[in-house]
Structures are given as structure tokens and as C-alpha cells.
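Omission of a single protein chain aside, the complex is shown with its protein chains in their original locations.
Order of writing sets the chain letters: A and B. Residues in each chain are counted from 1.
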Amino acid sequence: MKRLFIMLGLVLLSGCSLRVLDPKTSTGQDQANLIYLSFGIMMVVLVVVFVLFALFVTKYRETESNQNVIPEDSAGDRRLEITWTVIPVILLTILAIPTVQITYDLASTDAESEETVHIDVVAEQFNWNFNYENGKATENEVIIPKGQEVVFHLESADVVHSFWIPQLSGKTDVIPGEELVQSFTPQETGTYQGKCAEFCGSLHAVMRFETKVVEQDEFEDWLDNE
Amino acid sequence: MQLPLVGDIPSDVIAAWVLSAVMGVVLFIFVMKKRKWPLIWEYMTTTHHRKIGTMYILVSIIFFFRAGMDALFIRMQLAVPNNDFWVFQGDKYNEVFTTHGTMMIFFVAMPFLIGLMNVAVPLQIGANDLAFPYLNAVSFWLFLAGGLIFNMSFFMNAAPNAGWTAYTPLSTDGFTSGPNNNYYIFGLQVSGLGTIMTAINMIVTIMRLRAPGLKMTRMPLFSWSTLITSLLILVAFPVLTTALFLLTFDRYYGTSFFVDDPVYYQHLFWIFGHPEVYILILPAFGIFSDVISNFAKKRVFGYTSMVIAIAIIGLLGFMVWAHHMFTVGLGAMANTFFAITTMMIAVPTGIKVFNWLFTIRRGVMRVTTPMLFSLGFIPTFVMGGVTGVMLAVAAADYQYHDSYFVVAHFHYTMVGGTILGVFAGIYYWYPKMTGKLLDEKLGKWHFWLFVIGFHLTFLPQHFAGLNGMPRRVFTYTTEDNVFGFNVISTAGAFLMGISMLFVIWNIYKTHKKTDNVGPDPWKGRTLEWTVASPAPEHPFEPMPKVTSIDPYWYGKKDNRELEVAESPRPSPIAVKTAQPILLAGTLMVLSIGFVYHWIWMQVMAGAGALLFLIWRFFTDERIEAYRKEEER
Partner (left out) sequence: MSQSTSEALFKDKRLGFFLYLGVEATMFATLFATYIIYTPAPEGPAPESVYEARTVILASIFLLSSSGTLLVAESGLKDWTLWKIWTGIGITFLFGAIFMGLEVHEFYKYAHEGYTIGANNFLGSFYVLVGLHASHVLFGLCWMSLLMVQLKKNAIPRALFIEKHKIFNYYWHFVDVIWVLIIIIVYTPFLI
């Protein structure tokens, strides 16, 4: 129990700085919200079980006095059993509705405007290549504008990889022979870690990239110059 | 170190050779000195379920230590940022987590459970042996052969390195061309064959060899869970076999099924893989049900719903596989479908948890070591269960997927569920295997160190995952901000390692110091406690007649002996034969022929295997039995 509290304390201290829970896009925010919601509901379950457990384990022990007592059998209790079937169903329904909603939301790519930035991403063992529409290319570093929808077109040159920028959005796998897309609109400037999240061979661990979110005009400048 | 033929040998492999050689010599001297050869020969040729079960468990313990060593290497390498521990970076690290995961699942958790089934199921249902004793021996030796093939890879400096899932195209010859992943394929195929045979054996035993009066509705829950698990095996394993078969064609014969369509491989793998995790957990559920009821001195609460829950979990287990594939772009429809089916599994699981709790309620609970493990299981497993529900939320899983959050989750279920269950089962049925009772005090030390170490190891990993640490990485940077979580995790892992030393000490002490116990050391409820410890061959002669659930308990309570059944059905036939071990050896040679593309060896061993089948055909133990019957 004690160690549990210590750990929980640790979370509270560092909770808001955990990357996944500190998102900088609405996509990431949706996902974080789902995480909080599911965590909340599950905490209810956890607390109920822990309390009952603690209660029963302390109360129904064998002692000197009841050593020879044979407790009365109970084969079951219809009402109780229905209770702990129905309540979980309700809790899960509460969770399932936003799950379905957000999963559909995230799957539909927004109505794209002229301004939308399209970037072709080619993953290869163990590098990320980014190609912009105007032919500009970067390696292991991608620069995107704040407040503008960005669509990544993901392709693999060899094995399966997975495209992940924890603070911006969840993963999308990068599969040879198939193009998946990921899109989001970054809301804050800054530098964010990008990682390969599907095991892809020897140097999977260091197959990373940097995501720099910059102001729009800065982005235009960068794209046209250099 | 450079060697001719093999090339550059890394120091960990050399260390393993030296260590194994030393241990081999020590073992040899021990066996010589104590004159144990007859005993070893006896076990090598036995078809008795208890002895085979004991061997399963013994081998699993050894493999557990091996895979545990892998885990410690992983944790050492990850203890601090930018670490360079020994050789475990890059491919070496990939090998070590691949062997860790594969060993733990196929050569530790499964055989542990199968071992316990072997020991306990026939005794629980009043069967004098498994339905097919000869086949049972074949199963065991196939499992061991598979395990040896898999382990050999490391000694040949060619351990598999594509993860326990062996995703394509990484695992095809275009990207990992050496023998490494061949070892994976053939190790799993050979042991998988054994597993399938065991499942068949268990089902037939349970369906046909129950004692008179032991209706299905009176069957102990461990036997029930064995039955359903075996059914899951029958459907799930052939899919794995086929997937690996197709992968073999990709690697060997120029097809490109999974190069062109990697997602299809993932489908096949998880159609097997998800039921597999229920194959691992359901028997543990059964063990806990029996243990908790035994030590709370009450019959299990809600027996019927317990059985239905197992069955529903087993059924739903086949409808959730794509929750491992939320990020491969199956579309919102498929993702939500699999999200919801996955959440549904939580309901029957929850029912079981509450039924266990209410079995304890109003009981008189004796906290012995097996009970302690069962009690530790409840909160631990529930923690793994709730993170499971969190993972089912498809859109949120885009974040969790393939991160340390997942690593934490499945260890909570597999260590907190399966392994704790196995420990409970071993302490509980140890008298039936060996006749002795393990030391309670050391058992409790084992429990506390293990469970504390466990939570220390895996609780922080949730947060590491949420902070963006992917799984299967050999290093991380200081800026990643996951050092704190990882260092605690490493400390916890060593605590678990230490706890396992208590097991060895316990076994040593128990066998050195104590005498055999009687048939019923735990004041048991079910039939296994009516027979001597260790369980003799053909223990149910005369055959008891069962008139209720927990028949032994209610018999004791009313001070009556179990009735004797008249004219029970004939028992399975025991034999003493070296054929199974030789057959498994031949298949091992065959596999090695394949691993290294030595066609002459494939042909010879293949022919050898066929000859064994012919030999078996002509030496069937039924010949004699049926002839006797004819003469009568």
C-alpha cells in the first residue's frame, strides 16, 4: 500500500509533464481526454475492489477462536451477481460512447483547405525523410507551421515503422506498399520529439526525428529559402 | 573472440558456454555420486501423468531462470540513460527481448500450466491417467525439443531477433536472413505440436474419464478452465502453425505472402495471439478458484456464473484480435468494433473477481502460501485488467500502443495473473507431485519479495510509456525524462530475481529436511486429496462415486467415506517406452536441418520420423490389452 502511495505521489508531481498528457494539438487533447475519462472510470472499479478486498481479508481470518468453525456455504446470490454484471456494463457504456465518437472523428480527415501543408514521409531503416510539396527535403527533422493543418503521407521503404510524436498525436503505422496518413493542427510553437514506435530492426531505438513547430511566416521563409 | 566457422563470438555467448559446461559437469558428478541414473531413466520412459507433469514444471523453472536472466539484462541496459551495459545494445538487445518474450510465453507460462494440468486434472476428476498416456509423453518431449531448439540459438550466437511477434517483413529473409528467426519458427512449431496434442488429451480425459457421478456441473473449476483452455488451444494454435508455415515458405521457398501483405501476417498472428493470452490466464483463474475456496473453507461463490464466465471469456477471446492492430489503419468501423468487443470481456472478468471476493466473505480464511499468492493476485490482476480496458479505447490506444504502457499492462496480467497462479498452484499441489510440503516461511518470503519487486518493476513503466517511451528500445536519452521510472523498474526486477532464490532454497530445504506428508495436508475439498502423496499410478482403484460438488469435503464433514463405484470404465494403458523421447530427438534434428538449410539432414531425419511412426504402429500397447480381452 505504502509503495502505491509513493508512486501515486510521483505521478501527481510529474503527471502534467508526461508528454502524452500534455498535448499541443486538439487531436492529442481528444486522446488525453479519453485517457483521463477511462482512467477515472477505472479508478472507481479499482477502489471498489480494493476496499472490498481489504475489508474481507482483514475480517475473515482464521484465529485461535474460530479455527474449528466451518463457515456456512453460500452457493451464490442472484441479486449480487446481477449487480456486478449490470454496473460494469453501465460503466463500460459510458466509456464506449466517447470512444466510438472520437475514433470516428479522428479517422475523418478534415475538409482540407488550400493552405493545408502536405508532407510525404518516407521511413527507412533507420531514418525519417520528409519531402515538402515544393521539393524541399529534410532528414530526421520536420518543420511545420503553427495553427495550420498538416497532413503527413506515410510510406515505408522497407519494413513496418510507426510514426509517433507523443505531444502532438498518437501513432500511425508506416507500412510498405500502403499509404496511411496522419494529420493535425499544432497549436503551440516548440520542439517535440518524434519516434519510431514499431520495432524495425537493429537501430529502432534511435530512429527518431525532431518536430519543430514555428510561426507561419517563419515557416514560409524557411520553406522558400535555404 | 574469433573462432573458425562461426566467426566473431561475443563475450556473453562465451560466458553462457562456460557457465553451462560448468553446471553440466556439476550435475553429472551429482548424478553419478547419488546414483540417480535409474531414476532419470524411469522419467525418460514414463507415461504417467504425475511424472510428466513434474517434468514440465521442472523444465519450466529452468527456462524461467533463463528468461529471467534475459529480463535482468534488459533492465540493466535500461537502468540509466545512454547506457552501454555489456553487449546489450542494438541487435544484441533485440535478441534478448525476443528470447525473453518468446521463452516466457511458450516455454515458461504455457508449460507451467500444462504441467499443473497434468498433475492435477486427472486427480481432480477421478481419472487413473490421461486418456492417452503415450501421446502425453510425446507431447512433453516435443515441448522440450522445441525449447531446446529455441535455446540452442543463443549458444550458436544466432538468437531470434524480430520480437516474439516476428512481424513481417522484418522477419522474412529479405531483412533477417541468418538462421536466427529460423530457430524461432521451428522451436515454436515443434513445441506447438506438443501443445495441440496435450489439448486433445485433456479434452478427451475430461469428457470421458470422469469418475462416476462427477457430472460436469460438479467439476472443480481448475478442470473446467483446463477444458475451455484446451478448446481455445485447438482453434488458436493451428492458426499460428499455418502462419509460421507460410512464413517458412517466404523464408525458404521464394514466396512473398507476408512481404507483400504484412497486415495479413498481423491478422493471423493475433487471431492466434489474443486467444493465447486467455490460454495463459484461464487456467490460472481455475487455480485461484480452487485455492481460494479451499482456504476460505467455503465452496466457491457463484459456481455456475464462474463456469459461464470462463466460457464467455473464451468465446469473446476470438473476437478481439484487432485491438493489437488499432494503428495499422483498419478504419474507424473495425477499430470501434474491436474496441467494444474488448471492453465486453471486462464484464465476465469482473464477475469472476467479485465471486472470488465473495467466496472469502464470511469464510474462515487460512493464509497459507498458496492462498497468499491468490490474495496477491486479486488486486494486482485487477490493476492489469483496468489498464486493459483503457487500452481498448481505440483512439487512446494510438497513444499507448507499442509504448511501455503496454509492457506494463501485459506484465500485470501475465505475471500478476499467470505467474502468481502458477506459484499458487505449485505450492498447493507440491505434495501431489513430490509427497512433500514446501516450507511455509520461505514461501512467504518468496511471495512478499516477488510481489513488492513486481509492482516496483512494472508500475513505473505505465508512466514511462505515457511520457513517450516506446517498447523494444535499448536506450533513451536524458531529455526523455524517463530515467526515474526506469531505475526504479530495474531495482524492482532485481528484487524479483532475489525472491526466486528463495524458491531454490525452499526446494532444497524441503527435500533435505522433511518427510512425506499424508494425502490431505491442506484439508482439501476435491478428489485429489483422497489419494496418497505423491500420487501413485492408478490411484483410483477402487473408484470413488461422487454425489456432490467438492465431494471429499462434504464427505469429511459428514464423517463418511466416499462410496465405491461398481464397474468403472477401464483405465488408459500405461507403458514404459523410450519411443517418445527418440521421436522428439529426431524432430529436433530435422528442425536443425531446416534451420541451417542442410537438406541431407532434413531428408534423413524426416525419414527417421516416419520410421518412428511405423515402429509405433507395430508396438501399440493396445495390441496386448486387446489380445487379453480376446482370450477372455
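Odds and ends about this structure:
Here is the rule we go by: a residue touches a chain if its C-beta (ideal position, glycine included) is under 8 Å from a C-beta of that chain, and two chains touch if they have at least 3 such contacts.
Remember, predicted model here, so these are calculated numbers, not experimental data.
Seen in the complete assembly, the chain not on display touches B.
Remark: the omitted chain is touched by one listed residue; of B:215, B:569 or B:597 this is B:569.
Within the set B:9, B:58 or B:204, the residue that contacts the chain not displayed is B:204.
Even with one chain removed from view, subunit B keeps its contact list with that chain: residues 131-132, 135, 196, 199-201, 203-204, 207-209, 234-235, 237-239, 241-243, 245-246, 249, 253-257, 260-261, 264, 268, 567-570, 572-573, 610, 614, 617-618, 620, 622-623, 625-630.
By definition in this document, only the chains that are shown with their structure count from here on.
Those residues of subunit B that touch subunit A in the complex are listed here as 90-91, 93-94, 162-163, 167, 169-170, 175-176, 260-263, 296-299, 301-305, 327-329, 331-332, 335-336, 339-340, 343-344, 346-347, 350-351, 353-355, 357-358, 360-367, 375, 378-379, 382-383, 386-387, 389-390, 392-399, 401-403, 452, 455-456, 459-460, 463, 465-468, 470-476, 479-481, 484, 557. Partner subunit B is touched in their complex by these residues of subunit A: 3-4, 7, 10-11, 14, 17-21, 30-32, 34-35, 38-39, 42-43, 45-46, 49-50, 52-53, 56-57, 60-62, 66-67, 69-77, 80-81, 84-85, 88-89, 92, 95-96, 99-100, 102-108, 158-160, 162, 164, 166-167, 169-173, 175-178, 180, 193, 195-206.
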